[in-house]
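Missing here is one protein chain; the remaining ones are kept as they sit in the complex.
Coming up: subunit A.
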Amino acid sequence: MFSLSQRFQQTSNQALSFAIFAAAFVVATFCAQLYQDNVFGLSSSIGNIQPQINVRTSRFYGSVNGRPKENLKISFDLESDLTPLFNWNTKQIFVYLTAEYNGLKKPSVKSEVTLWDSIITDKEGAVISLNNAKSKYSVWDIEEKLSDRNLTFKLHWNIQPWIGPLVYGETNGESPVTLPQTKPKSQSARTSKRSEAV
């Protein structure tokens, strides 16, 4: 017996299994290609990091109930060649510069924050060369103060494929920076603000 619905089922089953096989093939060769290009050993150089700390009191700069919060901005130089990340299954790469540090009041708290990121959609844009660039975000910590800490800067990347798994990695080359201590000026500003509120 042969009917239209049976025919439809057969065809759709075949199409589905072919699609699954094709996707598996694409993903496998994509991963093999990445290993062959040695993408997990790419290097970067982050230099000339100039931190700048401001005290903000807006909720959108991390302040709770108007209490002052230290915000960090930096300027930096960045060199990296990420062209090996581009192959035939790469839709875009997302590059981000992060800083890692430990808590001051609670040293058991480990943090990582993004200061700059960028979306690269073609191979020509994958050679990054920034000079005295400004950080994209104004960064605050869960603690009120961010000053007087050791930050480690690193460049990470994420490949967004056309199909398949999202691939993450970090470049070799990290750059440590110690943030300066804040002047007692902001401390007095904080106490005067409090007394005003009372």
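In the analysis below, contacts are C-beta pairs under 8 Å (C-beta built on N, C-alpha and C of every residue); 3 or more make two chains touch, one makes a residue touch a chain; residues count from 1.
The rule is short, and it goes like this: contacts and distances are computed from a predicted model.
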item	value
Among "DNA replication complex GINS protein PSF2", "Translation initiation factor eIF2B subunit beta", "Signal peptidase complex catalytic subunit SEC11" or "N-acetyltransferase domain-containing protein", the UniProt name of the subunit that does not appear here	"Signal peptidase complex catalytic subunit SEC11"
Which of A:Gln33, A:Thr57, A:Thr83 or A:Ser111 contacts the chain that the document leaves out	A:Ser111
Sole residue of A:Gln52, A:Ser75 or A:Gln92 that reaches the chain not shown, by the stated touch rule	A:Gln92
Contact set of subunit A toward the excluded chain (per top definition)	3, 5, 23, 59-60, 62, 64, 91-92, 94, 96, 98, 106, 108-114, 119, 121, 137, 139, 141-142, 156, 158, 160-166, 168
